[in-house]
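Take this structure, written in structure tokens, and hold onto it; I'll ask about it next.
Complex shown without one protein chain; remaining protein chains in place.
Moving on, here comes subunit A:
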């Protein structure tokens, strides 16, 4: 690459990043504002973070969000991995194309529709809305993201490894546990992180499926902001940005590692 920093490159880089990150930067900055007035800078202070820790409502919402995130991303990872495995390895069974299409459809489905249809379903079967319904809803929509990530790893997976395991006397279940799973683990972890982040972010689907006793953080923030932006909200949002950033960075590191390993495997195959 001829990566010289011309004035043009510098300008477009600055503009692009400013566009993306200036709003967040301002939010983070104002979360450390001493003044109660959001638009007036009154000196540096971390007191709103302290306030936040004493706010029962926000703390409750935080625990709900965390629990929903952990449970739903784990469920989504299990289901999504299973779906991916069947799609890639199932051979040509009846209705496979339809099944594959249906797994991917929620990726492009407007969230409002997903949320609404889930709401209707829960009402129809008489399920009380609460944490449980949010978990179900999040599992449903993040599972397809997991299956996309995992199946893209599975298609490049050397089939003969599984055959070799079977040949050496491993049952199909052992083969999955001892050979397939360890090799696709990085993809499964990035899938999990993706699902977790999606669950943390979600406002639309959660607002359809949450009950009065179970509000997630995004819902809380959204309704609080309608009464006016407070520095406390800024502090909370900053924390969320931190968590999501951490998740995204970990996911990209994991998949980068996996990519490197995959490349190595390929080199091996070439050498062979």
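Following the convention adopted for this analysis, contacts are C-beta pairs under 8 Å (C-beta built on N, C-alpha and C of every residue); 3 or more make two chains touch, one makes a residue touch a chain; residues count from 1.
Simple rule for what comes next: contacts and distances are computed from a predicted model.
Colleague: What is the protein name, per UniProt, of the chain that does not appear here: "Spermidine/putrescine import ATP-binding protein PotA", "Pyruvate dehydrogenase E1 component alpha subunit", "Electron transfer flavoprotein subunit beta" or "Bifunctional protein PyrR"?
Modeller: Per the UniProt record, that chain is "Spermidine/putrescine import ATP-binding protein PotA".
Colleague: For the chain left off this view, which of A:27, A:170 or A:203 is in contact with it?
Modeller: Touches the omitted chain: A:170.
Colleague: Quick one: which of A:23, A:42, A:90 or A:182 touches the chain that's been left out?
Modeller: A:182
Colleague: Write the list of subunit A residues that the hidden chain touches.
Modeller: The list for subunit A reads 158, 160-161, 163-172, 174, 178-179, 182-183, 261, 264-265, 267-269, 271-272.
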